[in-house]
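Working notes, beginning with the structure itself.
Only one protein chain is missing; all other protein chains are in place.
Entry: chain A
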Amino acid sequence: MKKKTTYIWMGSIVALSIVLFAVIYFFHLQDDAIKVADNLKTGGQPTLSYYIQGDLNDPLEKPMDVTKVGEFVYVTDTNHKQVQVFDRSGTPVFKFGKEGTDKGQFEFPYGIAGDKDGNIYVADLYNANISIFNEKGKFIKYFEVADKADQLKGPGGLRIYNNQLYVTDIPNNRVVVFDLKGKKMLEITSVTGKEDLLNAPNAVTIDDDKNIYVSDTGKQRLVVYDKTGKYKRTINGSADNKGSSKFVNPRGIGVASNGTLLMVDNMTHYVYGFDKDGKQIFQFGGIGSDKNQFYLPNGLFVDDKGEVLITDTVNARVGFYY
């Protein structure tokens, strides 16, 4: 009897602990989301926590893009033709890939994204393919398009949302949406028609309303479409978004949970924030290697909690903002 009571007590304590942990964890997550979102919402820039610079013996060189899967940060270490993986503290965990054209090898690893199963998709601009790795960096297969006519010529930016792969095909001046089996769901090549085509789009992202944001690098602008690919608006940094563009080489983009749009402007070395209407609400950066400065920043990723990662190519680091 005494033994049975002990079991009941122990079970109760464990159950209570689990419930308590869940409650605390839930509120912790909420707190994170509120903290970052509020920061962005009030016109403030994301708060820099630290920089990831890579393995001491193998520091990053031209990190082009970054994503976050679970608590791990995946960075395309482009000049080293590999992907480096870090834990939440910025500690290198492992890396995968090497120079070449075979399976698991890269010539220009660029866009990177994770699916709900933890698989990692890596776009290779020069090898003209997208490789799929498991969360440990083991090559699984190439992403194959169902119809050869949809073959990618130079994949750049990647995003995965609702089991759909969004990819910018840079040399083909288009953005393509596939399901994860390779069937083309949508293709965007222009803004309003043949007279206004995309040019070298480098990045794509999606908000919670399924609007599609394209960093149209060659035309120095961001273009926003609805989920069907219908044009909604252009953002180019000018007062009414109709004047001369303020951007020079716009690259990585991401949308925070509160709708704030963040964009990296590569050759002005700035990061801009916009509200849902495309009005600029903050900017930070500028050329340099000090805290919050950049030398040719490129990739940007915002997760569900509003944590922001930005690759800083010449400074060879990734800024982690949370």
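The rule we apply is simple: contacts are C-beta pairs under 8 Å (C-beta built on N, C-alpha and C of every residue); 3 or more make two chains touch, one makes a residue touch a chain; residues count from 1.
One rule holds in what follows: contacts and distances are computed from a predicted model.
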Among "Trypsin-like peptidase domain-containing protein", "RNA polymerase sigma-70 factor (ECF subfamily)", "Spore germination protein" or "Doubled CXXCH motif domain-containing protein", the omitted chain is listed in UniProt as "Doubled CXXCH motif domain-containing protein"
Checked against the full complex, the residue among A:Val93, A:Leu180, A:Ile281 or A:Val314 that touches the missing chain is A:Val314
Missing-chain contact among A:Thr67, A:Asn202 or A:Thr311 belongs to A:Asn202
Sole touch to the unshown chain from A:Asp77, A:Asp216 or A:Glu307: residue A:Asp216
Full-complex touch with the removed chain, picking from A:Gly156, A:Gly273 or A:Gly306, is A:Gly156
Considering the complete complex, of A:Ala146, A:Met185 or A:Ile287, the missing chain is touched by A:Ile287
Touching the unshown chain, chain A contributes residues 99, 101, 107-108, 110, 125-127, 154, 156, 170-171, 173, 199-200, 202, 216-220, 244, 246-249, 266-269, 286-289, 295-296, 313-314
